[in-house]
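One chain of protein is taken out of this complex; the other chains stay put.
Residue numbering begins at 1 within each chain, and the chains themselves are lettered A and B in the order written.
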Amino acid sequence: MKIDELSLIDLAKAISEQKITSYDATKFYIEKCEERKDLNAILEIFDDALDKAKEMDEKIKNGFKGKLAGVPVVIKDNILYKGKKASCGSRFLENYVAQYNSTVVQKMLDAGAVIFARANMDEFAMGSSTETSYYGITKNALDPTRVPGGSSGGSASAVGAGLTPVALGTDTGGSIRQPSSYNGVVGIKPTYGRVSRYGVIAFASSIEQVGPITKNVKDNAYMLEVLVGGSEHDETSLKTDVPSYLSQIKGSVKGLRIGVLKEIEEAVAGFEVEKSYRDTLKMLKENGATLVDVSIKDFKLTLPCYYIIAPAEATSNLGRFDGVKYSRRSPDAKDVDEIYFKSRSEGFGKEVKRRIMLGNFVLSSGYFDAYYNKAKKLQQKLINESKEAFKKCDCFVLPTTAGVAFKLGAKSGDPVAMYKEDLFTIMANILGTPAISVPFGKGENGLPLGIQIVADRLNEGVVYNVADFIESKGGDYARV
Amino acid sequence: MSKTKITIDEVKRLAGLSALEFSDEELKAFIPEFEQILELVDEVKNCDIGDSKLEYTSHKLSDCREDVAKESLPQEEILLNSPKTKKGSFCVPKMLD
Partner (left out) sequence: MQEYDIVIGLEVHSELKTNAKVFCSCKNEFGQAPNTNCCPVCVGLPGALPVLNKKAVQLVIKAGLTMGCEINDLAVFERKNYFYPDLAKAYQISQLVRPICLGGKIELKEREVRLNRIHLEEDAGKLVHSTAAIGTLIDYNRGGVPLMELVTEPDITSADEAVEFLTKLRQRLIFAGVAECKMEQGGMRCDVNISVKKKGSKELGQRTEMKNLNSFKSVYRAINYEAKRQIEVLENGGTIVQETRKWDDNHGKSVSMRKKETSSDYRYFPDPDMLAVEISREDVENLRNELPLMPEELKAKYMGEYGLSEYESDILTKEKDLSAYFNETIKNINNPKEVSNWILTEVLNRLKDGSEEIKISPKDLASLISLVEKKIVTRTNAKEMLTRIWENGEKIENLVKEFGGNVDESELKTLVENIIKNNPKAVADYKTSDTPEKVFRWFTGQVMKETRGKANAAKAEEFIKEFLSRE
């Protein structure tokens, strides 16, 4: 059995049936990571990974059962795993060692996972190209002259390059879906609150979620089943029952009502992704789905809305990185004020500083109502518009990005151009709905393009079913 | 709609609130960049939201956590990543109170 040809589900099965050891699987992927150091997708391979794998093999022999028993997993650098570094792509947290386990890590460990490495990311998840990491840029798995997308660029590139069967990312405005699209893999942002954020270094609390990045849709559904569920440490985590997602993948879209957003029809015109998008709709229709015209009138405002809410929350969330309690303290600081100003100025990169400043602008007195409060009211309006639209359809289909992965450095000098990378993905964060990116069709140089499925809150099952169907038909529509 | 302009004093005020220090050059370079971003977010400021109201996500009082005390982390684990500690405490240069 060739380990890298196995899906996550098959690998988990093979290990639990003791056809492959966790040790061999973990060693295989560690070696892969070593081989592809050029990508700079992985920041650290945990030195106890193989020991943990051996322990798991023992446990499996002794009857341990778990969905991830012995399965090697990569986490993004902003997810806390007790005793391991979590630097959030930032110089500020260069030597920060997690003092407790995040809920997602705990759930994976309980399921038997061997968490063997952490992946690079944009600093504090602020970016769409993994070029803002203090630990160097990460490269696209399929074309090293291009960005892997971001902020979960390390995780997506690692999965795309076959360095791990699965990686966790976080998605605040598209940070799982956009890099998944760029690396030809599958990534979901679950319903807000479906996965607990406890122990995940916060960027924009009200809109971000952890989610899995995998090679295919079924693997993704399998992995999400491990991560979901309420946490007593997280008020915003949903305490409602967790369904099986895999069982909702039916291999058919017959009778499904696919929402075609008027605003997307307009926005997509002329973009590289347009053909993939139209092909997807055509394919779904040919296979028995009904296309329904729907509208979210203020779709275009999701992007500016995001660039008010996210920086506002970030500015407050990042206040705790003050040089007093943990990690970086400027060696030059002579008093408390200097500890604050110097540690933060030295510890944060340019984009992080920009967003902190922007956040303070929209929150500060005199601007609060015009920006922050207005954005929150707009968010409510968008949610209401989406509720109307979801009455008419089961899900929306829209592109993940405008085109294939762009060249390294192409947008790094232009923040607004970079922000517009998330044009299609931000809506799901603002609405709190689940959204998946699945590869469909090819663009320039045969690089993958991604299609998004967005359903109403808690309808991950629909999202997975449609994405799986699109994935199954992907080959028929591949173009070079 | 007129563009939102920002002054150097405003940028300095934001830097103060942010606990960030910038060189004069950085501050100057910041302004056009920031104004470009403001142009984007001003779309929200200038949009019509009708009678849309703030709605809070809420839960019932009875769903809140019970008042049960649990074990804390050991002191050495709390102080683990601290750049400076003394006498079981986090430590900063002496402040005037």
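Annotations
By our rule, contacts are C-beta pairs under 8 Å (C-beta built on N, C-alpha and C of every residue); 3 or more make two chains touch, one makes a residue touch a chain.
The structure presented is a predicted model; accordingly, all values stated were derived computationally and were not measured.
The omitted chain makes contact with just one of the residues A:L11, A:M108, A:I201 or A:L284: A:I201. When the omitted chain is restored, the residue from A:I20, A:I75 or A:C88 that touches it is A:C88. Although one chain is not shown, part of chain B still touches it, namely residues 13, 16-17, 19, 56-62, 64-70, 72-75, 78-79, 84, 86-95, 97.
If you put the missing chain back, the residues of chain A touching it would be 80, 86, 88, 93, 96, 99-100, 102, 197-202, 204-206, 232-236, 312-313, 315-316, 319-322, 324-326, 336, 340, 360, 363-365, 368, 372.
To be clear about the criterion, only the chains that are shown with their structure count from here on.
A straight line joining the Cα centres of chain A and chain B is 23 Å long. Those residues of chain B whose C-beta lies close enough to touch chain A in the complex are 11, 13-15, 17-22, 30, 33-34, 36-45, 47, 49-50, 52-55, 57, 59, 65, 73, 77-78, 80-84, 90, 92-93, 95. Against chain B, in their complex, chain A makes its touches with residues 95-97, 99-100, 232, 235-236, 298, 300-301, 303-305, 307-308, 315, 319, 322-329, 333-336, 339-342, 344-345, 348, 353-354, 356-358, 360-362, 364, 370-371, 373-378, 380-381, 384, 415-416, 419.
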